[in-house]
Structure formats: structure tokens, C-alpha cells
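Here's the structure we're looking at; comments come further down.
Yeah, one chain of the complex is gone here, protein chain that is, but the others are all in their spots.
Right, chain A next:
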Amino acid sequence: MSSPTSTPGRRKRNRDDIPATPKSTRRRGQDSSNGDLPAMPTSPATDIASPAVHDTSLFSSPRRSVLPSEVDMSSPLMYGTPSSRVEARQRPDLGSIRKAPQVDLHSEPPSADGAVASEQALGQKLVIWGTDVNVGTCKEKFQRFLQRFIDPTSNEDENAGLDLNEPLYMQKLEEISVVGEPVLNVNCSHVQSFDADLYRQLISYPQEVIPTFDMAVNELFFERFPDSILEHQIQVRPYNALKTRNMRSLNPEDIDQMITISGMVIRTSQLIPEMQEAFFQCQVCAFSTRVEVDRGRIAEPAVCRNCNTTHSLALIHNRSAFSDKQMIKVQESPDDMPAGQTPHTTIVYAHNDLVDKVQPGDRINITGIYRAVPMRENPRQSNVKSVYKTHIDVIHFRKTDEKRLHGLDEDSDQKLFTEERVQILKELASKPDVYDRLSSALAPSIYEHEDIKKGILLQLFGGTRKDFSQTGRGNFRAEVNILLCGDPGTSKSQLLQYVFNLVPRGQYTSGKGSSAVGLTAYVMKDPETKQLVLQTGALVLSDNGICCIDEFDKMSDSTRSVLHEVMEQQTLSIAKAGIICQLNARTSVLAAANPVESQWNPKKTTIENIQLPHTLLSRFDLIFLMLDPQDEAYDRRLAHHLVALYYQSEEQIEEEFLDMAVLKDYIAYARTYINPRLNEEASQALIEAYVDMRKIGSGRGMVSAYPRQLESLIRLAEAHAKVRFSDKVETIDVEEAKRLQREALKQSATDPRTGFVDISILTTGMSATARKRKEEVAQALKKMIQSKGKTPAMKYQQLFDDLRGQSEAAITKDMFEEALRALADEDYLTVTGKTVRLL
């Protein structure tokens, strides 16, 4: 087996696996690299006669002689290293066989060979058959890349702790020598920026280039760290091939190329042991031989070479070599899909240590080689189904939602903007009326409510995330929460639906149908593995997004209580079925609530109208009322708007408003790249605004602002700066934030009795005047009872009537009862049934 001459096919491993010429990508389908096909009966085995293009001697370094016996020495790409101490490991991800299928080189037209030959003649350059890869150059280039590549601007979390001004990959090699995990992940974009040609080769001929890289890395590594001990040789795992594609755009031209696609794991199979090498032993003379898998099949030797007995060889399972393999089904992620179509799925094979790396539900980026395998021919049939099976052999997995666990900032690589797009967005941002433009582009079918739309717009942008964990306060909330309340049928739900459709990570739930469990997380037993799995609910799923909760008032108290933590601390604690954890839920809440009496009662405060605990209400930055304004001018504009909705053509509407896609990108861009900070003037303005707010209240003996209001003012100002694509929060931002907050307060925290803005309605649930009045009534009642002299017990109804008769102002039953309760609290009287007793 180790004799090169006995296996002429091996030498040509690379020949068959490679498409004929770099240009003729369309022909790739025929390629048998992945092929589990046996040789066609009709194709004569003329391969032996085919010319061996590359010269093995070119690759044979003197040190090669000490290779382990099972490694094929003749192949230029085998896993021999300078150091024989470390065993090479097969890479099934680069093709389940690393040997040449021994068929059909005869069909090669001479032209291609000629081209190669001429190149050879030119510069004595030998390339791997069918490619333009010269192993020596390629190796050299990659070593140079490893030794020299520096990326000072790197912000990948993988590179945390590395010195960015030193060659990046040399540091990684050092890490390998320390940690002992023989895997080197290489970012393809680095390769590209270093050497575009090398990158092109890597993408086009991964099957040839990656083993070359492996070789290069190992040479380099064992030169540097001759004493390190590794489990097996270092394997190079490229990722982030810039040819990142969405699953939908994969086409026949991608076959056998390296691709990176994103998707979601939907199913994983059990581990499949795949035989790599079979061990046969002769039953007669105990002579043993090894046979490697050839296109998915093992050719059982018919004759023992030692004793010439026929059919005496038996397979010894225990001594055969197997590799792990797992089938993974990946579905395209919902964001990539055109509307109205179903998601595509792709089969992915993971090998060796990549097995069980991912689980159903994970969102991942996969880098791998795209394969197409013809359907296996049935020997009894003359016809073949003309369909190929396609799959991807994984080289590298990357979980896209991994970062969320690390609690790092927004995923920046999630959305890539083209230059032109950024230009368009920046142009838009430079317009002075960008804020108004954007807010009017928001839900154009909903009429007016400009301030509400502006509020929601700021919510979409969010504030700047600040970290105060060093000073002991933890993270400050950057998300803006908004509550809409108002009459039914004022298109609140429609607004919510719109927002939910606009943001990538939005969730829409209705208070009526959701339980605390559905909002937070629940533990589920996987029916197959009996494993407990934490399933996340709407709030966790909308991390970094917006959670739209309709019918907020219909939510049960226990469910609502969950929101307390989420809306201020932005985390979610779970203690269930032995799983105790704290999940990030940095979500903005956009809630809509209906008044309790089905119609908004303008004589009552917000709290009274919607009956929500004020502890929860105070966590909303903005509370808007959506009421019918009931004035003629408004009616006319509304009518015009609605009628226009029904007769304007699609194009007219498009002209009027910004495209939803542009709006989406604008928001995504701002959220990712803009992190405004307060400047000096703005901070002064904020301070003034806060002091002013407190002053207004103190004049009337109430508190009209709390630190929470200041915080939300800051958030709103930051969000407004983001809208302008500005890195600084300036006074105009503060002004707008102030205006918006005042508007919202005016609507929701106006005391219906006095007409003043009174923040205590939201913070304590009762306005100051109401509290004062309650006291007055109680005092009046007490005085009346005292005036009646020593009567230990009184009729409830009579007392009520008396009080009503005495007082000038109308006294309702509620007020009377409240007064009684107040007196009872003072231990002045008790109420039992229909009688009132003095104590």
C-alpha cells in the first residue's frame, strides 16, 4: 500500500476531484469528488494511461521519509508533516475520500492538458491538475500570510486578548501550542485583504488549497514549537468566505466551491460512524491489509497477496478506522426569504469534532464545500434518475446568536451595507427634516398621531448603551418603552403590527393569550433525548428588538409582574426545573392598552382609566393617549387621508413616503454604527430641564419629576441624535426629547380635575389634588360624626346621605367609601356590613 507505484491513482487524487478548467464551472456537476458512485460499467478504465501532470518529486521534502505508514506519501497533499511525532488526521470535510477515483481521465481533451503543459513549460510551474494552484507557491504565500498578517482594527471577540499590532495568526499558533487544540480558524476576509489571488484559489479549489494550508501551517508550527504535543496535526478551518450566500442563491456554479451560508439548524441526526479504512485479514495466513474507502465503497480484495488464496480475507471491524459524521438539516433564516415563499433547507454533513457542535434551533453561519452527488445507480436498472443530491461538507461552524450569550454588543456582521446604500442613508441623514420624514414614513396608513409616531421612531433607534457595572449600578437601560392607551378602534393594534413587521427581531403577543411562561421562558422535555431544554419566550426572543404587547390591560397580574424586571433591569431570571439562570432581555416594550370602561373617560386619570399598577406605568418612558380629537379640521384631514387611501394608486403612495426597506436599513445602520454621547451643552440643557420639571411641581406642593424621568429624557435625546446620525447629543436633541416627553405627559399625566401636569399620577397612582380632596372628605366625615355626639353605631346609608346633604360638592359613593377607609385606617371607626361603629 505504501508503494507509490502500486497505486497510481492516488497520485492523481487531485485530478479527478477538480473541475476540468477553472472557467468551466458549469461542468462541475459531473465531478465525482464527492462521488459515491462506482465506476460506470461503460467507461473503460483507461486512467492508468493518463498523463501524470505533477511531479511528485517537487513536493517531496527530505523529511518526508519518516511518515506513518498509512499516510500516502505519493500524494502532494497528504498530511505528512516535517515532524512525524504527530499523527495526521484525515479530513473527511474535504471529501469523504482523499484519493483519486480511478476513473476516466481519458475524456480529458488535450486542450486543457496543453494549457497546463504550456504553463509548465513557461515557468517550470506545476499546478494541480484542473486548477491553477501551484502547491509550492500556495504554501509559501500562506506561510507569509500567517507570519505577516496584522489587523489592527480587528474587533472580533475571538481575538480578544491578542495584541493587535503583532501578526495575528502567529499569536494564534502560540495559543495552540499552549492550549493544545489543533485547529486554526482563518478569517477569509483576512486572506483576501492580504492576497486576493490566494483567496480566489481558496474559494475556488478548497479541496486542494486547504490541505496545502494545513501543510504550511504544520511546517511553520513545528518549526516554531518543536516540542509541542498535539492530538493530531493542526487543521486549518477557514470561515467567513466573503462569497457569503443566502441559501436561496446557491446554484450549480457553486458546486465544489467554498461558501458561507447562514441558516437555522432544524434537525440533527444521530452520529453516523463512517468507515474510512477497512482492515482485512486473511483467514488462512493471517496476512493483513488495509483498504481505503473509495467513493463510499470498500473494494474487498479477492485474493490474498501473501498466500494467493481466493476469498480468504475477512473484515476486522475493530481494527478498521472510522470517522464520525452527522447529518444536519439547515433551513434558511426567515430574514433572507422573499415574501410568500417557503424556506429552503440544505443538508449539511459535519465530521469528526464538528459533530454535535450545533443543536436544532441554533442560528449558524456555515462555511463549507458545496457538493452535488448523482443519485446512486441501481445496477438492475438501465435508467438513472437525473437528479443530484446536494449537501455541504462543513469546515467551520459559527453560531450567530452566540454573541448574545456573551452579552456583547449588537451583532455588527449581521447586516452588511453596500457602499451605495450607506451613501443613500447618509444623504438622507443630512437632510434637515430627516426626523419628520422618517416619522411620517412610519405606518403611513395610520393617520396623524405625529407625536406618537415620533415617539415610536425614537424607540426604534433606542438610546446608547452605557455600562456602569464598575460603579455598581450595572447596565443602564438604553431601550425606550412606550405605552399607548386610548379608545378602542384608534388603530393601536395596527401601529403595533407595523412596528412588529418593521424590526428584524420583533415579537408580537397579545396580553389576552399570553401567560408569564410564554413571555419569559419555559422548560421543555425533548421527546427524543429526554433532555430538558430551555425554550425562550417572546421577551427573550425580542432581545435587541421590540416586543409588541397588545391588550396590555388584559394581561394577568402574574404575567405583568414578569415585566417589572425586564423593563428596568433588562434581564429575566428563571428558576425552573433545576435550571436557574438569568437571560438577557434587552427589549423595548411597545404596549397598547384599552381603557377599562371601553371608552376613555376624560374625567379620570390614566391610572384610573387603564387600571394598571403605577409601578409598571412608571417604567414607560412615554405614555401616549390615542384619543379622538373631535375637531372639525382634524376630521377633514382624516377623511381626506382615508379616502386617499382607497383611491390612490400604489405608485402615488410610494412617491409620497419613504420606502419601508430604506427605513429598515436606516434604523439598522443607526443602531449599529451610531453611539452618540452627551456634549457639554446638552448635559447642561438636560440638567436645566430636570430642575425645571421639579420646580413646576414644587410650586404646588407636588413632585413633578423623578430621576426616572431624567433617565428617559437622556435616552430620548440620544435616540434623536441617532436619527440625525450624529455622534454627539446636542441641545436640539434635548429640546426634542423635552418636547416629546412633555407632550406625552400632557396627555397621560394631566390631572383631570386641575388640568396641571402631575407626574405623581403615574408614580403613585393618584394625583396630588385627588389626595388632598380625599383627605378633606375624610375630615368632613369625621367632623360630622363628632357633631352627632356619642352614637356608637350608625347606619351606613344614613351616614352617606347626611354627608351628601352637608357637603357643597357632590360626593360619590366611591369617595365616601374612601373616606370611611381612611378613617378606619386611623382606627377611628370600623365598618361591619351596613353599620359603622366608632371605636
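Convention: a residue touches a chain if its C-beta (ideal position, glycine included) is under 8 Å from a C-beta of that chain, and two chains touch if they have at least 3 such contacts; residues count from 1.
Going forward, contacts and distances are computed from a predicted model.
Of the names listed as "5-hydroxyisourate hydrolase", "Acyl-coenzyme A thioesterase 1", "Inositol-1-monophosphatase" or "Mini-chromosome maintenance complex-binding protein", the one that matches the UniProt record for the absent chain is "Mini-chromosome maintenance complex-binding protein". Touching the chain that is not shown, out of A:I266, A:L710 or A:M784: A:I266 (per the contact rule at the top). The residue touching the chain not shown here, chosen from A:S430, A:Q494 or A:Q684, is A:Q494.
For the chain missing from the display, the contacting residue among A:A639, A:V691, A:A793 or A:L839 is A:A639, taking the whole complex into account. When the omitted chain is restored, the residue from A:S189, A:Q276, A:T309 or A:T345 that touches it is A:T345. Mapped onto chain A, the interface with the missing chain covers residues 20, 24, 26-30, 32, 35, 37, 40, 42-43, 103-104, 107-109, 250-252, 255, 264, 266-267, 269, 327, 329, 331, 334, 337-347, 360-361, 372, 374-376, 378, 381-390, 443-445, 447, 489-491, 493-494, 497-498, 501, 510, 513, 628, 630, 632, 635-636, 638-640, 642-647, 650, 653, 660.
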